[in-house]
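Every protein chain except one is present and positioned as in the full complex.
Labels for the chains are A, B and C, by order of writing; each one numbers its residues from 1.
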Amino acid sequence: MIKVGIVGGTGYTGVELLRILAAHPEVELAAITSRKEDGLPVADMFPSLRGHVSLAFSAPEKAKLTECDVVFFATPHGVAMAQAAELLAAGVKVIDLAADFRLKDTAEFEKWYGMPHSCPDLLREAVYGLPEVNREAIKQARLIGLPGCYPTSMQLGFAPLLAQGKPLVNESALIADCKSGVSGAGRKGEISSLLAEASDNFKAYGVKGHRHLPETVQGLQAIAGRKVGLTFVPHLVPMIRGIHSTLYATILPEARDTDFQALYENHFKGERFVDVMPAGSHPETRSVRASNMLRIAVHRPGGGDLLVILVVEDNLVKGAAGQGVQCMNILFGLDEKTGLAHVPVLP
Amino acid sequence: MIKVGIVGGTGYTGVELLRILAAHPEVELAAITSRKEDGLPVADMFPSLRGHVSLAFSAPEKAKLTECDVVFFATPHGVAMAQAAELLAAGVKVIDLAADFRLKDTAEFEKWYGMPHSCPDLLREAVYGLPEVNREAIKQARLIGLPGCYPTSMQLGFAPLLAQGKPLVNESALIADCKSGVSGAGRKGEISSLLAEASDNFKAYGVKGHRHLPETVQGLQAIAGRKVGLTFVPHLVPMIRGIHSTLYATILPEARDTDFQALYENHFKGERFVDVMPAGSHPETRSVRASNMLRIAVHRPGGGDLLVILVVEDNLVKGAAGQGVQCMNILFGLDEKTGLAHVPVLP
Amino acid sequence: MIKVGIVGGTGYTGVELLRILAAHPEVELAAITSRKEDGLPVADMFPSLRGHVSLAFSAPEKAKLTECDVVFFATPHGVAMAQAAELLAAGVKVIDLAADFRLKDTAEFEKWYGMPHSCPDLLREAVYGLPEVNREAIKQARLIGLPGCYPTSMQLGFAPLLAQGKPLVNESALIADCKSGVSGAGRKGEISSLLAEASDNFKAYGVKGHRHLPETVQGLQAIAGRKVGLTFVPHLVPMIRGIHSTLYATILPEARDTDFQALYENHFKGERFVDVMPAGSHPETRSVRASNMLRIAVHRPGGGDLLVILVVEDNLVKGAAGQGVQCMNILFGLDEKTGLAHVPVLP
Partner (left out) sequence: MIKVGIVGGTGYTGVELLRILAAHPEVELAAITSRKEDGLPVADMFPSLRGHVSLAFSAPEKAKLTECDVVFFATPHGVAMAQAAELLAAGVKVIDLAADFRLKDTAEFEKWYGMPHSCPDLLREAVYGLPEVNREAIKQARLIGLPGCYPTSMQLGFAPLLAQGKPLVNESALIADCKSGVSGAGRKGEISSLLAEASDNFKAYGVKGHRHLPETVQGLQAIAGRKVGLTFVPHLVPMIRGIHSTLYATILPEARDTDFQALYENHFKGERFVDVMPAGSHPETRSVRASNMLRIAVHRPGGGDLLVILVVEDNLVKGAAGQGVQCMNILFGLDEKTGLAHVPVLP
């Protein structure tokens, strides 16, 4: 059994980790920390876990995290980078669900997250936890920075186009029109996330710039091995879970004869958590609700030069906690699907 | 034109007052205060008001509230009682949407609101602003304490039963099973009101005790002229606006032959904002959405001894701002419906 | 492996059965019928099942249902009673999710379902599939009529009160104020179930009479061994899944000293799918979302004579498909929890 610790378990990615790990057959939940909730049984805060999780929150200094095999950070940005070194020194693997180990450029990190990066050395070592792109590196990693929710969908959605030897689309003018459920904003008392504000409503936000833009560009460039230009427009959907990314790319004249459906199917062949749907499909976010699956459909409206790629994922699973467990499975040599075989909940 | 001031216009009852008053033909919006938002145009916070409200928020000390004809308090409990005396002394009428002038018993007030009452004298003078019960007193009032949202629906729903010379139902064992949309919790950053918490969910709350219980009992007893016992169970509905109260009362043996449908229709004859629906109806909250109407249906399932009364209202209109404007119309001798003729928004 | 057939798999209870059975370790999905969708892969209709269910729908006459060990009917009322005899004769166990085998009185059946009952003999044999009440009978059954969604919550909620030797509450005047998500209305193109009608709205319905009333009274009387009177008022909640029943019962003078919390805890001791929460709790429907759990909280507001019992369940799981699988587990001697250990999905 893998001894797992969780730092910061009171947010949505924390409770989702608990939902998944509580039923994971190879995991023993060893500790979950929260300074504020020290002593409170986890199931008192989240009654959905009654009968499944008997642990109580403990203050960080009481939790014997260094005795764990792996520790997940489901914390605000900045916490993991302060604590990772000590855990790594004790031989504990670290998986950060926040942004501390995503951006390789510390100047970019400081610009977008408003704090200096406290351990550039670890940042260099950290592996970006997107298994469908980075599986071999993850196998060897000690420290994993998990992708953001939007970046997961954008990178996997564009990957087959960019991963070819020569450009198929205008890589300097990609567009991602993304829509996310409200849980993406976290379990924080913000007025804009109130049901009375966000329900029966739709809006774009962060059009000027969003933290997930530099992360995604970095990832897309790593996939392409070339410079990539992206416009990213996030929107808020009145639903709890789910991201739907509508991606646009202009086909280059020399690539007009490409069979893009086949390209996508081949690219993701054998992947257990990426489902390239039949041509003409319109994936729905609920078709992956509460599961680690990501579904993609490839469209070329009117047979023209614009590709439209539709991508859906559950932002809390494939976009966060599930992807973390997928990485953990890889790290510890388990079948990647262990504990992640949930049938999506529909309706 | 009536010069109107609003103290505390950044919450839901505040913006609803603005929506109604901006289109009221006899009103001039003179001032709206918010210490925190001093100088901010109201329409910058609520873009729905662009083109309708040109005022900016002003700090309380800058707003010339004593020059108004009437001032509404759309503030947290405790604010109106601190400022009412000065306004009244200047000849300004005061309408409080919070609880400062609802409970006649100061001990009860302190128990439920956790603060001492600072002006018991004014409390004695204050008129409870439920026009269908209290119209004549409102006409003469200087200071009005508006009913809470739940209490409005419970009192109007039970009133015809209790207002008779002798009891028709077991008045010591009334039950009110009430359901409210989330806007009732206010425009505050509370986790329990997040879309990701309250949507696709249903729960009761405050079963042990809720502030609206003593207020409603006081009101029901005033209507009946007798002691009344009430159990009140509020629930949270994943919708923005609306209250649906399901009221239960056991018919006394001697009242079994009463025509309750006729009783209700007669009781509310001539009322412009109470609609007794045909027998067998199931009123929906959306049938009063964004309007000052309250609809009632009377049921006696299986012809038995239990009356089931269904009541719907928009908690922000008849349950708050609309009722406030209705009182203002009465205070200033206008037709009660002035500025309140909104057709409900459906769908 | 238990060979399972499903008749009528295109509705919500059908797809929920598939979600649960696809991951059940002791089940082999052998056939699923739909005349209209003959030949269509199930996962084409419900993409959530891609990768989990490879079966296609088949016309009833092609499906070899008599070779199954058990057949579930997730059909409209009237279908199971037409086909059960043939299956039972072939040694197949039958579990009906519709109402054909719920009401023991055929006259009542005809009154509420508008059709004559075609096999009163089987009706006499049929066992009511509520394990927490009827477990021993289920073990021996060939034919099970599963309870309706509302009746499950009402019966389990009232059971501890009624199952005592002498009455504790006024059993002639029970009240159930129930609230259900919209999936309870089925996957049918009815205007009243449209998002544009049912969302941001709340209403009661069927106050005059609802099919689940006679079923529940029959069940409560079987538990009590005495006559029971019930008023049942169902309401529609703008959410997908979940039932919240708020139950009211008046404590008899001689039972005022009863410790009702203890009574409930003792009654359900050892039950795996009934969770009596700590005193003072307010269970939320989302705390059981997509799981077979039912949670109960016992309240006595103000220490008075009125008991308020709060009950939540997922109407598609404990209220339908999950309870069916629970019965199947009992029928085949499996641990009752096999395939039913889902951690509820929150948020």
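Assume a contact is a pair of C-beta atoms (placed from the backbone, for glycine too) under 8 Å apart; a residue touches a chain by one contact, two chains touch by 3 or more.
In this text, all values refer to a predicted model and were calculated from it rather than measured experimentally.
Contact with the undisplayed chain is limited, among B:L40, B:V79, B:A163 or B:L346, to B:L346.
Among A:K179, A:H267 or A:K318, only A:K179 touches the chain that is left out of the view.
Touch with the chain omitted from the figure is made, among B:C149, B:M277 or B:C327, by B:M277. Although one chain is not drawn, the whole complex shows that of B:H235, B:R286, B:H299 or B:K318 it is B:R286 that touches it. Contacts to the hidden chain, counted on chain B, fall at residues 12, 15, 19, 22-23, 46-52, 183, 187, 199-200, 240-241, 275, 277, 281, 283-284, 286-291, 293, 295, 316, 341-347.
Annotation for chain A: contacts to the undisplayed chain at residues 173, 175, 177, 179, 181, 196-197, 199-205, 207-209, 229, 231-233, 235, 237-242, 244, 246, 248, 250, 280, 282-286, 289, 299, 301-302, 304-306, 308, 310, 312, 347. Hidden from this view is one chain, which touches chain C at 12, 181-183, 185, 187-191, 193-200, 238-240.
In this section, only the chains that are shown with their structure count from here on.
Innermost chain of the displayed assembly, by C-alpha centre distance to the whole-protein C-alpha centre, is C.
Distances between chain centres, each the mean of the C-alpha atoms, put A farthest from chain B. Between chain B and chain C the centroid-to-centroid distance comes to 39 Å (mean Cα coordinates, whole Å). For this pair, chain A with chain B, the centres built from the Cα atoms lie 45 Å apart. The set of chain B residues that touch two or more partner chains comprises 181, 196-197, 199-200, 238-240.
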